[in-house]
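Handing you a structure now.
Every protein chain of the complex appears in place save one, which is left out.
Moving on to chain A:
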Amino acid sequence: MSVPTTSNEVTASGLSSQPSQKNMSKAERRELQEKQRAAKLAQKQQPQTADTPNKPKSKPKPAAAQKKSSSGPTETAQSSAPDASRSHPKDATSAPIVDGEATSKSRSLRIFSHFGLPKHGHGAKGDIHPCIVKLALQFSEFRISGANARCIATLTAFKTVIQDYTTPPNNTLSRHLMTHLSPQITHLVSARPMSVTMGNAIRQLKLEISGSDIDMPEQDAKDLLCQKIDDYIRDRIIIADEVIQDFAGKKIKDGDVILTYARSSVVEKVLLSAYRQGKRFSVIVVDSRPLLEGKALLQALTSAPPVSWTLSNDSLLPPPPPIPCTYALLPALPSLITEATTVILGAHSLHSNGAVFSRAGTALVAMMAKQHSVPVLVCCETYKFSEGVMLDGFGKNELAPSHIFQTIPTSPLTPNLEILNPLYDLTPPSCITAVVTEVGLIPPSSISTIPMALGRINL
């Protein structure tokens, strides 16, 4: 899938001749990425590849890529990826190239170098539970993405970890379990930066662990913790979503045109439940590269209705038509926003100044809606609240790993081209009409009242 590029995701900085990453195996790509990150962190520090068997393969990459780039577009080598990487010479003078790459990498994207910088906890002390290893891989490959999904997956994995844990002798569960969990958390964070939801859930879990009764038999204590985790998932996510569906559904009326951006699990549920309640409205799904998550939403919405005939008043009624949907990319937004009656968005996290941190592009949609006086609703559970204040999307963000979302071919003509794909942006509170939470519709300015009203500020 090679789609023409737009300039906003490209920064032409740095001198790196980024090797074509398509002709590498997954392990190599990951390794290369690690190496680049390490290089960015500290130029002088040698990349930590010494302990892996793949080292000889990955090092000659730059040379190989250059060689190939002179002969044609890299796309051609895509299918025969493993062969290509194997066939390339392994005798290149590895060390100087690596050094050169390190310096050039560090120069590229330098103002964004803090985005998504993973904590280097690799090879962390303590053993990593297999399910955490698996989860970390799924995170880094974006198999599991979305704040809710990641939080639920993390908590579920922790349940397994807790069940498989045995307290070492001369120690208590309430004191030792956390030291067992922290390397697992570090491992997860090294795969992808922690989401606010995970942070909140883990903080709650820590509190539960430290508060567990010392005298309780170990198995009981573990069962109790797992029960607490289940409760957390149920109360703060599942039930909360149901309440949000109810509140937001009341704001959808027959004949409305709902505009949404990318894919949020809550928005999807809201739309589907409103549809099941018999509301007849249409949806505009606005989407954007590189993730194109809106496609999944479109799929869910259009395949939604139960395809069955219903019997009412002794006559068979045909199944209701599916939700009429329009799918468009972000550049088409200005011409579509005038059609919309309500904009409903999801959120990654919500900050106490009312700012919404969400998928990159959300701010654009919200601002455009404000410009056209279209009400903007943000659906967000209270467990996504963060006590911090955020003023822009530059302070903290994450980059979409280019090896997964290869959006433009690394052309030989643009060796200095570096791709910038921030995953999130920040919507200022002034562009949001209301935040739909499980405690009701809240104006964004009053967000800070909520954790206090719920008594959930744990200092």
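Here, a residue touches a chain if its C-beta (ideal position, glycine included) is under 8 Å from a C-beta of that chain, and two chains touch if they have at least 3 such contacts; residues count from 1.
Here is the rule we go by: contacts and distances are computed from a predicted model.
Q: Name the chain not shown, per its UniProt record: "LSM complex subunit LSM4", "DNA replication complex GINS protein SLD5", "Small ribosomal subunit protein mS33" or "Translation initiation factor eIF2B subunit alpha"?
A: Of "LSM complex subunit LSM4", "DNA replication complex GINS protein SLD5", "Small ribosomal subunit protein mS33" or "Translation initiation factor eIF2B subunit alpha", the absent chain's UniProt record names it "Translation initiation factor eIF2B subunit alpha".
Q: In the complete assembly, which of A:I258, A:L271, A:I323 or A:I450 touches the absent chain?
A: Result: among the candidates, A:I450 touches the missing chain.
Q: From the listed residues A:Q138, A:T154 or A:T342, report the one that touches the chain absent from this view.
A: Here the residue in touch with the unshown chain is A:T342.
Q: From the listed residues A:Q245, A:S349 or A:T433, report the one that touches the chain absent from this view.
A: Of all options in A:Q245, A:S349 or A:T433, contact with the hidden chain holds for A:T433.
Q: Touching the absent chain: which residues on chain A qualify?
A: Counting only chain A, the missing chain is touched by 251, 253, 342, 375, 377, 433-434, 437, 439-443, 445-446, 449-450, 452-454.
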